[in-house]
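One structure below.
The complex is shown incomplete by one protein chain, all other protein chains being positioned as in the whole.
By letter and in written order, the chains are A and B; residue numbering begins at 1 in each of them.
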Amino acid sequence: MSVQRNYEREFVRTFFTSPTAIKEGDDSAKMLRRAAGLRGMQAPDVWIPDNEDATAPNMRAEGAQNIIEVVGEHGADFPGEIHPRIEWHRDRPTTRLNGFEYMREIADPENGAVEHIDGFVIPEVGDIDDWKKADEAFQLVEAEHGLEEGSLSMSVIVESGEAEIALNRIRDEMGKPSNTLERMFMLVDGEVDYTKDMRGMTPTGELPEWPELRHNTSRGASAAGLVAVDGPYDNIRDVDGYKQRMEDNRAKGMTGIWSLTPGQVEVANTAPLPPVTGSWLLDVDGEEVELTADGDTQVYDGDDLSLEETGDGYVLRVGGDEHELSADELREELLDMTSYVPSMDDIVDSMEEFEAAKESGMGAIAMTQAATLVIDGVEVSLEKDRMWDEATYQAAQTPITLFQDVYEHRPDQHEELEELYGADVVARATEVGN
Amino acid sequence: MSVQRNYEREFVRTFFTSPTAIKEGDDSAKMLRRAAGLRGMQAPDVWIPDNEDATAPNMRAEGAQNIIEVVGEHGADFPGEIHPRIEWHRDRPTTRLNGFEYMREIADPENGAVEHIDGFVIPEVGDIDDWKKADEAFQLVEAEHGLEEGSLSMSVIVESGEAEIALNRIRDEMGKPSNTLERMFMLVDGEVDYTKDMRGMTPTGELPEWPELRHNTSRGASAAGLVAVDGPYDNIRDVDGYKQRMEDNRAKGMTGIWSLTPGQVEVANTAPLPPVTGSWLLDVDGEEVELTADGDTQVYDGDDLSLEETGDGYVLRVGGDEHELSADELREELLDMTSYVPSMDDIVDSMEEFEAAKESGMGAIAMTQAATLVIDGVEVSLEKDRMWDEATYQAAQTPITLFQDVYEHRPDQHEELEELYGADVVARATEVGN
Partner (left out) sequence: MSVQRNYEREFVRTFFTSPTAIKEGDDSAKMLRRAAGLRGMQAPDVWIPDNEDATAPNMRAEGAQNIIEVVGEHGADFPGEIHPRIEWHRDRPTTRLNGFEYMREIADPENGAVEHIDGFVIPEVGDIDDWKKADEAFQLVEAEHGLEEGSLSMSVIVESGEAEIALNRIRDEMGKPSNTLERMFMLVDGEVDYTKDMRGMTPTGELPEWPELRHNTSRGASAAGLVAVDGPYDNIRDVDGYKQRMEDNRAKGMTGIWSLTPGQVEVANTAPLPPVTGSWLLDVDGEEVELTADGDTQVYDGDDLSLEETGDGYVLRVGGDEHELSADELREELLDMTSYVPSMDDIVDSMEEFEAAKESGMGAIAMTQAATLVIDGVEVSLEKDRMWDEATYQAAQTPITLFQDVYEHRPDQHEELEELYGADVVARATEVGN
């Protein structure tokens, strides 16, 4: 990555929020304590003790004290970064003043928590001038407490039209003499409040998809060397939907996502890593169907496609259309319809192969993926070639760079990663491309 | 809404244009007169006597006089706002000069129309400097005629790439000392000319969908406290298509749309209001099917899904896939497949319930929607829970705020609204959330 990133993690997979103070039971800090104990794949890359929306307004004073207590006690051992969210609102000075005072208190070195705190999350920001007000709050707190300027990172929740527009301006504003916006770290979408601010409506009350917001957040992050994180996925039971959302996000360059439960954290920590085994996809009438691996073959067992061997060739039926094909034509047709999802092992292999080729002076090589497809019992062997040049290599590198970033910063996940991929693949994946 | 809105209507459902002078018949003002007589659901929120594209260039002098005459006579009784459109073009000073002179004439208090005129619509604007030229024309007219500065609102038609870019800049420019852009009111997309300006082409000549333009218009409106309105829907016969377009627009936060006929006005005045009765949707292979209410049950009568009771459970078939399920598994599966479109009554109920819960100290409550589904004669009872917290409440409030805005400003629609929803629902809907 060429843009200077001013923080340790290059990627954030998971952004996990906990209420800072709840009324039920005797320990109002219960949820904080529970979160502080998470380890491994259930522990998030960044943990957000949430002294804003997740905590009732009249509990936030107590919540700030709970943050101090729990982070002071357990922060040193927590495997992810810690970024409390405080109150803020572009249109309400009293809310901003509250947020400033909470930040001032939480960051007071005498209270013993700030050494474990990486930054603060500012919700409900407005236009770029409002971001500068938040930055000013950081400057005051750091100066008063004798903390190094910029040592506390600032992340924002983008949940208004004016904040979305401000995403275009971060790069220009960072580094101007009167701000210290170089402290910026994460750009996080907040679709619930964004929908309210934009006055978006859907018949069922579900949130709109807001593809342009996510693009603009990702682009703003790319342009300013920051990290883009998508907002909460409310339907906790719907794991497939959550995964699909993350796949869509990754195609936009947005790698991170909010997680509401340790279960969502685990799913979202895993989703952006390459799969353990590769798989074949068949495009049947515009829908991608994953084939079932059976020994050396890849079996299609749906009904929307049929294949029959005739005396002198084949008949392939897709939807209503019937094609009479020779063996070569059939192979061509199926090549066009198939694609391959490479495993971690495949990606590492291809990168190593390309590196060796480059060493020996070649600029581009063909990578081949072979498979035997089975459709209605008929076997067809395919070889899929893909040209790799420097650009392909570098684009393929993104998931590996992500993996290496995880491996470096999350030793608590090493064991689970090795169980998942095998120690050999992990070892090679941490080396390749360096 | 937190951004300051400098005009009375917070929402505009309908933007209805009329030619100001036509050649057929003896009364060139016929269309204006007809429009001025519209009342109730057929009368638009804003009426645009159109002295630009809808009127032949050589008829526009007469058109301006017709505006003066018809608005002077009938403006006091017209139930919506009145915003004539005048000539303007970012690249043609003579067109801008014409537009200025027409505006000067129409707004002359001696002519007796301006007291009923809320503002003017400026088409074909360019970059933000061009918007400032238009604002200058307003300043000159107001000063010359002794009208209060800013009393005439300015709305623009976004129909060029440079105007789309300017949408990002309104918030920054409003309030600068040398302009009075606080007079801004509506941002209206004009897809026909935009397509020409962008040089967009489709095989059939239909307009492209331009989703990004609509997003950017809505976002610009949100950031600057303005109202976003989509352009004309040419296929007047295609009511379903018009409704679908509006549903898409609302998911983007764009509530208003151009209407070309009183029939379209009526459809578009109604579409953003919550439905009279709730309905259930079933997601069958990615397509949302509305179930048919039959007494207390919701019946699926399509062919793409089948359900059968076996001795010890159920068999559910979707597309080619067959699932053997227990009663609990079936309920889970169907819960995932269904969603509920709440009625006005449902929304008001839920809001009242949440307000009561908040009063009694609870921050989040579950709202339950129950239904008995019937598929192939097999009955399955479901209960769908949705957690409501402050954010859900506020997001759900948008259609109610819209309704209240309509109710306050359109007494001529009270009777029709009470016929539609019943007096009780209307009464509660006007009260809730205040």
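Quick notes
Basically, a residue touches a chain if its C-beta (ideal position, glycine included) is under 8 Å from a C-beta of that chain, and two chains touch if they have at least 3 such contacts.
All of these numbers come straight from a predicted model, not from anything done at the bench.
When the missing chain is restored to the complex, the residue among B:Pro79, B:Gly112 or B:Gly161 that touches it is B:Gly161. Residue A:Gly363 is the one among A:Gly37, A:Gly175 or A:Gly363 that touches the chain not shown.
Only one of B:Glu8, B:Asp77, B:Glu206 or B:Glu431 touches the chain withheld from this view, namely B:Glu206. Touch with the chain that is not drawn comes from one residue among B:Glu10, B:Asp53, B:Glu81 or B:Asp189, which is B:Asp53.
The residue touching the chain not shown here, chosen from A:Gln42, A:Thr255 or A:Thr430, is A:Thr255.
Per the touch definition above, the residue from A:Ala143, A:Val276 or A:Ala395 contacting the chain not shown is A:Ala395. Contact residues of chain B toward the unshown chain are 53, 56, 89-92, 127, 160-162, 164-165, 168, 192-193, 195-209, 212, 234, 237-238, 302-304.
For chain A, the residues touching the chain absent from view are 1-3, 11, 168, 171-172, 211-212, 215-216, 218-223, 247, 250-253, 255, 272, 275, 281, 319-320, 336, 339-342, 363, 386-387, 389-392, 394-399.
Note that only the chains that are shown with their structure count from here on.
Centre-to-centre spacing of chain A and chain B amounts to 34 Å, using the average Cα coordinate of each chain.
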